[in-house]
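Sharing a structure below in structure tokens format, with a few things to ask.
With one protein chain held back, the other chains of the complex are shown just where they sit.
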Amino acid sequence: MGAAIDHPFHILRAGHAELWVTDLAAARRFYVDILGFIVTEESETQLFLRGVEERVHHSLVLTKAPYPAVAHLAFRVAEREDLDRLARFYESIGCSAMWLDAGAEPGQGEALRVQDPFGFPLEFYAEMAPAESYLQKYHLHRGAGVRRMDHFNCFVPTLESCQALWREHLGFGLTEYVETDDPPRRLKAVWLQRKGNVHDLALMEGAGPRLHHLGFWMDDMPSIIRTCDILGGAEMHTHIERGPGRHGISNAFFLYLRDPDGHRIELYTSDYLTVDPDLAPIRWSATDPRRQTLWGHPTPESWWREGSAVIDWGAGSTVPVRGVTDEGAARWIK
Amino acid sequence: MGAAIDHPFHILRAGHAELWVTDLAAARRFYVDILGFIVTEESETQLFLRGVEERVHHSLVLTKAPYPAVAHLAFRVAEREDLDRLARFYESIGCSAMWLDAGAEPGQGEALRVQDPFGFPLEFYAEMAPAESYLQKYHLHRGAGVRRMDHFNCFVPTLESCQALWREHLGFGLTEYVETDDPPRRLKAVWLQRKGNVHDLALMEGAGPRLHHLGFWMDDMPSIIRTCDILGGAEMHTHIERGPGRHGISNAFFLYLRDPDGHRIELYTSDYLTVDPDLAPIRWSATDPRRQTLWGHPTPESWWREGSAVIDWGAGSTVPVRGVTDEGAARWIK
Amino acid sequence: MGAAIDHPFHILRAGHAELWVTDLAAARRFYVDILGFIVTEESETQLFLRGVEERVHHSLVLTKAPYPAVAHLAFRVAEREDLDRLARFYESIGCSAMWLDAGAEPGQGEALRVQDPFGFPLEFYAEMAPAESYLQKYHLHRGAGVRRMDHFNCFVPTLESCQALWREHLGFGLTEYVETDDPPRRLKAVWLQRKGNVHDLALMEGAGPRLHHLGFWMDDMPSIIRTCDILGGAEMHTHIERGPGRHGISNAFFLYLRDPDGHRIELYTSDYLTVDPDLAPIRWSATDPRRQTLWGHPTPESWWREGSAVIDWGAGSTVPVRGVTDEGAARWIK
Partner (left out) sequence: MGAAIDHPFHILRAGHAELWVTDLAAARRFYVDILGFIVTEESETQLFLRGVEERVHHSLVLTKAPYPAVAHLAFRVAEREDLDRLARFYESIGCSAMWLDAGAEPGQGEALRVQDPFGFPLEFYAEMAPAESYLQKYHLHRGAGVRRMDHFNCFVPTLESCQALWREHLGFGLTEYVETDDPPRRLKAVWLQRKGNVHDLALMEGAGPRLHHLGFWMDDMPSIIRTCDILGGAEMHTHIERGPGRHGISNAFFLYLRDPDGHRIELYTSDYLTVDPDLAPIRWSATDPRRQTLWGHPTPESWWREGSAVIDWGAGSTVPVRGVTDEGAARWIK
């Protein structure tokens, strides 16, 4: 979508997320032993993890906390100056910028945090300490051998406004969307990208702000099937919520898991290249079952309804979840 | 189970089946274009099909008929004399033998047909005309590229008696079984084999006699996943009833399809070798969900309830289906 | 590598190539029947092909000609104005720009052609007519089911100068490189990218200008193995030159084929994301055999030595191939 050249900030990609988990040992077993994340650094209260392909300090932070939540969703930007420009932008729309010193989050350079107008705790950063690649250390891969962070998928009650912010002001390109058929057509979900595949961020209309899932890239379909067998073998099959299957939207071969705290993880592969700016977004009717899966399997209710609450930086508690309502004049942009 | 050496007949394997279908053209599209069966011979009313690995005239016969049914389930025996021995055995238990001349079923030598005590229309044969192998003609494989016949799975209301006949009198070995936990324990399903993998014949307690499914061998897991994508691409996903998944029982990687007439087909791979006669049968509790799938997916109701009626040779109509009842003195063997 | 923001032109990716072939029917069998390209348009003398994922008119043009050659290698740019800027740049270094009207190459908008300082016939374009996606028409995929254009790999005798042009002036990012160990270290090969994976263009020191291969993206490893079986089944195994295997460089799972005219095609998958601008290029010693393959297989001599000559726009014949010599003062840039 070539948006890179039209916007003052150059967001590169979905970078990492921090999840609050109630039992760090249980989370370690799930993410390290089963999903195969590499541990870059750990303490009594935190785990900094990366996929086998990743050469940076972390793409996932797990923090011991009294209840499960999403502490932040972070995007990598091209250069330090993007942070200033983003700070000015968010302040211009009424969101105060918070600055994190380099190293305040281990491995990370100076960073900007904002609670965005929809309540999401976002972080932007331009630097992350390098780490050794395990990509070709195949003999050390464990479990799923997760490759790398791919995307965030969020529930938002005011989808129309929210997606407009990301597309019009933050330079995200639209690759696929779901809308109702009857006029006035209403957006139900969007897939937005920066890095050149189907998405860095998906937004689905729903009670929010909440995280629907973190999507991690897998090498191929057989490694996803293997993950099912490993979970089955370990009698951890209840962590499988949905799939394996083939999405109509994005064409991804997918598997949805729930971690020990209920956070949803997607193992994801086989989408497509989207770097051409004139690639027409693909429309799906909200009544077309093929958008969910080409194979026709029903989607479990939990997948539609459940998500992870997000943290309000200021309040130090979760952002209250609002239901979907008619947006009316509520469109965020003045 | 080395039963070969203990019994007067040498049944080699599940050989082929004849299905009645109401729309031969629709069936051809499903079995030939999508599942990739090779057509050995066809007429206005019949299709003789084989898998890409098979070097015999047919492993599946589709016959145009006014309603769907199973016309016969056929087992290959080692030699012509086995047919006489089987005829005598079935007559000794009150089932009259019918003889088919060589060629009466195209490609097949002389054959024995019996309606067994449980109502199943069985055929036994010792000869089948050779046909060209397509195994290494990979450029000509289509769709699923089904490899070969693997097994039959049937519903029978009097499971205890029925499985005793196959094991005690026909030399089948038990590899796995499901039974209730509370005494008196009651068998719910058995997997019986002759050819050295998990089964040639599975019997499940249920209203019958009916065919639950025909199981065909696939090369590997990726070819089963590919079949899902092909069905999805062709918008034929409603033919997918269950799976892909991993059975606890048999360890098979499976996919269940319904053909245009509702006959159920399993694409099956990845079970194990069972030629050691002292290999202990694996017991599954009827309440253990892992027997159905290691991955925890629910089994659709249709899979539990629906099956194909079988033909009564004499009456020329389907055998009435009886529900499961207490077998009491009804045990077939005097 | 964030180069987008530092350069006056925004090249998006390797876009398409035109190959001269001597037997269009033989080429059609290879590319369409075996590799599974989709035919967008064809005439007596040309075939316009796209991969199953591509939603543009073509990523490969095959043109009937008296001898095999590479007629052009084309890069997609972000917008029409990039073409003017590129024309000015190439003229500034002494390469005359040739303009192609929209439609002069079927399906393509106005385009710029230059013979670059190293003799390569390059094309730049900002528009390509849309075409229907076959990505989810899995039932219509044939053979390898090639997904999309990924990269060009070229031999050039003056590697140091050539790579400097692409990196310093055209905004390509370096992801991996091979150099000698003894000082003065000498570059032997580079992998350069724009679209965010390992490469859009690889340059290897060697007699040139010549194309080493066109790299096309495949869905996954099993689809590459399947291609081997299909070629083997069709008794076209002599088209397999090297692989399947795992490159150390790029981590790609690869297969190299030779088309009926000897043009080399790589089927390629499983590399990694490179959008972070500070991702350190990976250095390989020219004596490390793991750079070529992690599995240790010898590389056939033909792979090291043979390539396709390229066309000189002006002369209407192939550009003479020069051997590798000491570049000395010949470095192109003043």
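Lettered A, B and C in written order, each chain numbered from 1.
The working rule: a contact is a pair of C-beta atoms (placed from the backbone, for glycine too) under 8 Å apart; a residue touches a chain by one contact, two chains touch by 3 or more.
Source: prediction; values computed, not measured.
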Identify the visible chains that the left-out chain touches across the whole complex. A, B, C
For the chain left out of this view, which of A:P8, A:G233 or A:P320 touches it? A:G233
Check each of C:L231, C:I249, C:I265 or C:L279 against the chain that is not shown and name the one that touches it. C:L231
Residues from chain B at the interface with the omitted partner, ascending: 2, 4-5, 10, 12-13, 53, 55-56, 76, 78-79, 127-128, 130, 135-136, 138, 147-148, 195-196, 217, 219-222, 248, 251, 269-270, 272-273, 275-280, 294
Where the missing chain touches chain C, by residue: 221-222, 225, 228-229, 231-233, 235, 237-238, 240, 244-246, 253, 290, 293-297
Provide the residue numbers of chain A that touch the chain removed from this figure. 34, 136-141, 143, 222, 226, 229-234
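Simple rule for what comes next: only the chains that are shown with their structure count from here on.
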Could you name all chains that are in contact with chain A and with chain B at the same time? C
Quick one: compare the interface residues of chain A with those of chain C and tell me same or different, with half as the dividing line. same
Angle (degrees, nearest 5) of the CA superposition of chain B onto chain C: 180
Chain A and chain B have mean C-alpha positions lying a whole-number Å distance apart equal to 46
When centres are defined as mean Cα positions, the distance from chain B to chain C in whole Å is 51
So what's the Cα centroid distance for chain A and chain C, whole Å? 33
Touching two or more other chains, which residues of chain B qualify? 222, 229, 231-233
